Each structure stands twice: as structure tokens, then as C-alpha cells.
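Here's the structure we're looking at; comments come further down.
A single protein chain has been omitted; all remaining protein chains appear in their positions.
== chain A ==
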Amino acid sequence: MSAPEMIDAKAQRSLTSRQMAMYRFTRNPAALIGALIVVSVVIAAIFAPWLAPSPESAGSFVDFRNRHMAPSWDNVMGTDNVGRDIFSRVLFGYRVSLGLVVGVLGVAVPLGVVLGLVAGYFGGWTETIVMRFTDIMLALPPLAMALAITAVLSPNLVNAMIAITLLWWTWHTRLIYRIVKAQMNEDYVEAAKLAGASHFHIMFRELLPNCISAIAVKISLDAGFVILFGASLSFLGLGIQPPTPDLGTMVATGAEYMPEMWWQAVMPGLAILYAILGFNLLGDGLRDMLDVEL
């Protein structure tokens, strides 16, 4: 045992692991900033109707007198080609983005985790079938796949969600599979088997708790990527359709007025950057805090 580990082990006796994790987290300014950003994005999304200076901009509202207005005190992010307040639309855009995140990860994570647990725990043919299928899914180029799916199913929010979900679970399966495989060598798994524990008990009571921190980190890192992926689909016109305010669609529409009316593309772009940065910083901070490898 090397010296730093020895000291850690000693320190653990006086500090609880939660205290140590919090210590690591609070000593990490990036993680704190990330957490603040994520909280601000979530608040913006939930309270968009009350926070937005002009809530009607979220819909198919038109105000041609005020179109193409540069950022000012009245419209902090300017207005778009039909005179809607971009800031208000960004706030509502976060609603759509977070809805996408919850929808996608809410299905993909449990699915991926269960498949990973089953493959890693049972091994043999189960493992071969699940993991090879996962490999095949991973071999498909994700954006092309999502484009194909939404194109076939007609582009809208739900179909974009389905398309992303179908591709997303694979990463969780592989992550959990790898952790479970390593844990299977630990004696506690054999001890549980000898104690007569059911397969369900070993998978969900013994193995799953050892995967939780990795899942938490992966989810927070994923959230950013799901937002980005959704925005990419919308940008290509195959995601969320107007007039629903979506950050990707807004960038796409605004791009037509570049570079003179730059704010129409840049402001929603910055909003995407802000949210993704927040989730990534938070994810990195959680990773250091919970000490997991991905």
C-alpha cells in the first residue's frame, strides 16, 4: 500500500466518505460553476413563462415592426426575422432541450443499465448476444441513423427523441457491463450466491449500487451531448419543427442573416454552449468527487 492511500484510509475514519466527496467537490471551482450553470438552466426552463420578457414570442407571434433588432435593453439578445424576442425564445428553448434530455435519458439509461447488468452478470450466451448487438448499434454512424429515422417517421420532437434514444442506450450498456465484469471477481458476489440470493437481488441490490456513481457521472456528461445532438437534428431541419422554440432551429434560421444580423444565430448558439458547458463541468466535477473512471 502506498503512502497516500494509507493516509486516505486513515482520514476516512475521521471523515465520512460523503464529507470527503463534498470536500473534493467544493475545492473544484469548475465543478461549482458547472453546478450553478446547470441550476440556472433548469430554473430558466421551469419558470420560462414567468421569466421571459415576452412570453408570446415562444409561439407563432409576429411583430414585423420590431424584426431584426440588434441586442438592446429591450431585447437583450435582439429579435429574430419576425420580430420575436430571442431571449424569451432561448428560455423556452431550454424547456424543449431539457425535455429532450429527460425523455431520452429516462428511457436510454434504465434500458442500457439493465442490459449491461444482465450481460455482465449472466455471461455466456446472454453476454455474447447482448454485447454483439450493442457493438452493431455502436457501429452505425449516429447522426446518419438519427436522420434516417426522423426522415422516415416524419420530423417532430417525439420522433427525434425516439431516434436519439435508440442510439443512446448502447453507451450505458458498455459502461455497466465493464463495471459488472470487474465486480464479478469480488468475493461478495460469490458470498451472496452462497447465501442463496436470487439473481435479481445480486444484480440490483449488490451490483447496481456499485455502478451508481459511474451512472451519475455519465448522465451529467450525457445531458450536454443530448442537447447538442437534438440541436444538430433541428439545425438540419429534421428535429423539432417551428414554431416550437428550439435552439438548433433558431441557429439554423438565424444563419441565413449572417453576418450582418449575427445575433440571430450567435445568441442561440451561445445558449447551447452555456448549457453544454454547465453539464460537462458538472460531470467532470462529479467524476473527481466520486472518483470513478469512465
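Going forward, contacts are C-beta pairs under 8 Å (C-beta built on N, C-alpha and C of every residue); 3 or more make two chains touch, one makes a residue touch a chain; residues count from 1.
In this text, contacts and distances are computed from a predicted model.
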Which of "Membrane protein", "RNA polymerase sigma-70 factor, ECF subfamily", "Glutathione import ATP-binding protein GsiA" or "sn-glycerol-3-phosphate dehydrogenase subunit C" matches, in UniProt, the chain that is not displayed: "Glutathione import ATP-binding protein GsiA"
Candidates A:Glu186, A:Glu256 or A:Asp291 - the one touching the absent chain: A:Glu186
Touch residues of chain A, complete complex, unshown partner: 1-4, 6-17, 19-20, 23, 186-188, 190-198, 201, 205-206, 209-210, 212
